[in-house]
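Omission of a single protein chain aside, the complex is shown with its protein chains in their original locations.
Let's look at subunit A:
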Amino acid sequence: MNLDFSQIVPYIPFMLKGIWVTLKFVFFSISVGFALGILIALCKITKVRFLKWLADAYTSIFRGTPLILQLMIIYYAVPQLFDYDISAFLSAILAFGLNSAAYVSEIIRAGILAVDRGQVEAAQALGVPYPKMMLHIILPQAFKNILPALMNEFITLTKESAIVSVIGYLDIMRRAQIVGSRIFHNFEPLLFAGVIYWVMVFLLTQIGKYMERRLRQSD
């Protein structure tokens, strides 16, 4: 055992900066995943066969292949195909957002189907148009039920975001590796990165619990 945490002290600001860098793309990824997830979930429950097929195919592809592969395809293959030099930041948002959408859509689909059919009928009987019915009546009830599952998905995304280090994006993980190679010690910076991830996940969990409590008020 030769642990020496004093060595990483000069690098702490450098590593802490990774929090912001990680949160930034995680935030956008979650937003993309959430918005797209709702859209795909709605496609899954329509009567339009083609949309349903498309949504199922999408889910199957993004859940059936490794995330790291999706990330590398977007980062390395897009420039080759489209002559567009995609940034690591944009690649990360796309890969994580598109991937997350597949999982989120499944969660939301299940949530919508779990809402009592009578709610749809009550809305229809009042003459409420489909978009308003979904937005004001069905989705709010669906979200209440699936909030724990959704939070779980977002927490997983936050943790797995460490994969972006493979395309050189300067997130917490990548910064830990860089510090490790500078000071020729890996354990200390990696442990420090671990603590940062744990704190982030802990805070997210608390936010999730708080939101759940708020939503349970009408129970």
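Rule of thumb we're sticking to: a contact is a pair of C-beta atoms (placed from the backbone, for glycine too) under 8 Å apart; a residue touches a chain by one contact, two chains touch by 3 or more; residues count from 1.
By our rule, contacts and distances are computed from a predicted model.
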item: Hidden chain of the complex, named as in its UniProt record, picked from "Sulphur oxidation protein SoxZ domain-containing protein", "Cytochrome c oxidase subunit 1", "Amino acid ABC transporter ATP-binding protein" or "Acyl-CoA dehydrogenase"; value: "Amino acid ABC transporter ATP-binding protein"
item: Sole contact to the chain not displayed, among A:Val9, A:Leu81 or A:Ala125; value: A:Ala125
item: From A:Lys17, A:Lys52, A:Lys144 or A:Lys159, residue that would touch the chain that is not displayed; value: A:Lys144
item: Missing-partner contacts on subunit A, residue numbers; value: 116, 118-119, 121-122, 124-129, 132, 136-137, 140-141, 144, 217-219
